[in-house]
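Note that this complex is displayed minus one protein chain, with the remaining chains in position.
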Amino acid sequence: MEIVVCVKRVPDTSEADVVITGKDIKKDDLAFEINEWDNYAVEEAVQIKEKLGGNITVISVGDEEAKEVIRRGLAMGGDTGIRIDHPALAGSDSMAIAKTLAAAIKDIDYDLVLTGAQAGDLGAGIVPVALAEMLGVPHATLAVGLDIEDGKAKVKRELEGGLMEVLEMDLPAVVGVQTGINEPRYVSIMGIRKASKKEIKLLDISDLGLLPKDVGEEGSLTVIEELSVPPVTKVAEILEGDPAEAASKLAEIMKEKGVL
Amino acid sequence: MAEIFVLAEHREGELREITFEMLGAAKYLGKDMGATVTAVLLGHDVDTYAEKLGSYADTVLVVDDPKLDYFNAEIYQKVLSKLISDKNPVVTLIGHTAFGMDLAPALAVELGLPLATDCIGLEVDGGKLFVTRQIYSGKVNAKVSLKGDQYMVTIRSAAFPVEEGTLSGEIVKEAVAIEDVPYRKFIGYEEAPAGEVDITQADYIIGIGRAIGDPENIPMVEELAEALGGVLACSRPVVDKNWLPKDRQVGSSGKIVKPKLYLALGISGAFQHVAGMKDSGLIVAINKDPKAPIFNVADYGIVNDLFKIVPVLKEKITELKG
Partner (left out) sequence: MDFELNEEQKDIANAAREFAQGEFDKDYAMECDQEHKFPRELVKKAGQLGFIGVHYEEEYGGAGLGALENTLIVEEMCRVDSTLGICMALPDFGCEIIKWCGTEEQKKKYLPKVCSGEWISAGIFTEPDHGSDITEMSTTAVKDGDEWVINGTKTFITNGEIADFGVILVQTDPDANPKYRGMSTIIVEKDCWEAADVGPKMGIRSTSTAELSFSDARVPLENLIGVENKGFYQVLEFFDESRIEIAAQALGTAEAAYDRVMDYIKQRELHGRKLASFQITQHKIADMATKIEAAKLLVYKSAWNYDKERKIDPVLTSMAKWFAARTAVEVADEAIQLFGGYGYITDYEVERIYRDAKICEIYEGTREVQKNTIASGVIGKF
């Protein structure tokens, strides 16, 4: 099995104060990490490789810092890394990123491409499905189960309301991975030692046959014009005081509202 | 006259709510753009759906074929790309659902259309379409422009209200030849294994989030649930970590609940979770982060560590219940 996993380095904004500056947010004080969905994708790739053998390429579009998440993927069990970087990539929308990834992946003799179903920063959920179309192979996204057998991928997709769709498709294919599909392992010291000896190839967009106008804002069909703080439609009445006071107020309210 | 396409979504004998939400959004968009609204319905034996959709759209475009009985992204893509190429709708709206996410990006690539996903707002300015979508864990709204004059947009569930259906749209059947699709085969639906508790039937629900930290902390919250006479539910990360079974998950990919009381413990309030509990009677949130979006959904909130509140709250409740 020749597996390609796409990973992205994203800021962790789940518990952080987010400050808007121009068309992006201030990122200096934010911790960065591998996109949570991508982490599950890497684990899935490693589990498939452990079962069926093969080779894993970890690929990311990003600056020098993106090497960190590629190395992380290599430490978890990836074999080689590819980083695609070029100043013209700034301002690319998800489609332009998919285009860039497709240009790199088409030269690999892959059986399976795994990506996160979406990313924690922009949350577009475009890359896996767009990438498959660009590569001309079948796809399934929001996978919560994946079995590879006899050149086919059997995928369980998560639908709304606790239902799953079971489908089968031919390889090569692209699968967008939903969280919870597996239990991602911790990075081990042995993994890090091995990763430090693995190659991370650096590719420019020209190596992929792309021009600066194909990517970035110029090569994107959607453009972020303006950011704003979401308007607050409703604000909870905050019960103040130490835990005992606050809990006591809450219990009283619950009684008053007839839910006790 | 220009047309707006709205892709009707249905599953297991039912038109899904998102369809009507999109049709509501399309009505206003149509006014701003000078366009009519066309509900696009792909399926098999779907006359009843078509009739229902007629109240919400100017036209219902139906492609009826056994191959469209189940959603299959590949087949849907082929039919839709043919319809869109033929009719050139100015905007195509698709739900940002498991169904739409699996379809829209490929369709947009095939047709070379700009695609904005998971949108919560649509506006027209100078004849151009702008959408609003949320980024960075819902903490920022982004206004996004789409290039060109034909667009594709996926719409977040519950972002637009359902309007009353007052139209009597014309039902138009369209035959599209569907060749065999070699790649992808629908096998079936699978229900997540059912547990002993049906949270959708509960009057009192305590929802726990990632902040519960460890499965060993769950018994403490269970005690509170018992004191309330309620059941334990959770947000997605708790299920992802296998701390509670899937059938306890509240949210768009879990269950939709409407209890008398929803007590959110350490739940940040991602929209996917909120979609599953926002219609509860009384919503109370306990969270350490005063900026957690859950406080914009809750009626009452306590900004504190859930572990500090839960034991005392349990006592107070037991006390008051006598």
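To keep things simple, chains are lettered A and B as they appear, and every chain counts its residues starting from 1.
Please note the rule applied: contacts are C-beta pairs under 8 Å (C-beta built on N, C-alpha and C of every residue); 3 or more make two chains touch, one makes a residue touch a chain.
Because the structure is predicted, anything quoted here is derived from the model rather than measured.
K.L.:
According to the contact rule at the top, which chains on display are touched by the left-out chain?
P.N.:
Missing chain, whole complex, touching shown chains: A, B.
K.L.:
From the list B:Thr36, B:Ser81 or B:Asn217, pick the residue that touches the absent chain.
P.N.:
In the full complex, the listed residue that touches the missing chain is B:Asn217.
K.L.:
Please identify which residue in A:Arg72, A:His139 or A:Lys156 touches the non-displayed chain.
P.N.:
Here the residue in touch with the unshown chain is A:Arg72.
K.L.:
By the contact definition given up top, give the residues of subunit B that touch the hidden chain.
P.N.:
Residues of subunit B in touch with the missing chain: 213-214, 216-217, 288, 290, 303, 305, 307-308.
K.L.:
Applying the definition given at the start, please give the residues of subunit A touching the unseen chain.
P.N.:
That gives, for subunit A, the contact residues 67-68, 71-72, 75, 186-193, 195-196.
By definition in this document, only the chains that are shown with their structure count from here on.
K.L.:
I'd like to verify one number: the distance from the centre of subunit A to the centre of subunit B, where each centre is the average of its C-alpha atoms, in whole angstrom.
P.N.:
20
K.L.:
Considering the complex alone, what residue numbers of subunit B touch subunit A?
P.N.:
Subunit B residues touching subunit A: 11, 16, 71-74, 96-99, 101-106, 108-110, 113-118, 130, 133-148, 157, 182-192, 204, 228, 236-237, 239-242, 246-247, 249, 252-256, 260-261, 268, 281-285, 289-291, 295-304, 308-309, 312-313, 315-317, 319-321.
K.L.:
What residues on subunit A touch subunit B, complex-wise?
P.N.:
11, 13-15, 17-18, 20, 25, 94-95, 98, 117, 120-130, 132-134, 137-142, 154, 156-170, 173, 176, 179-180, 183, 220-230, 232-239, 243-244, 246-248, 250-255, 257, 259-260
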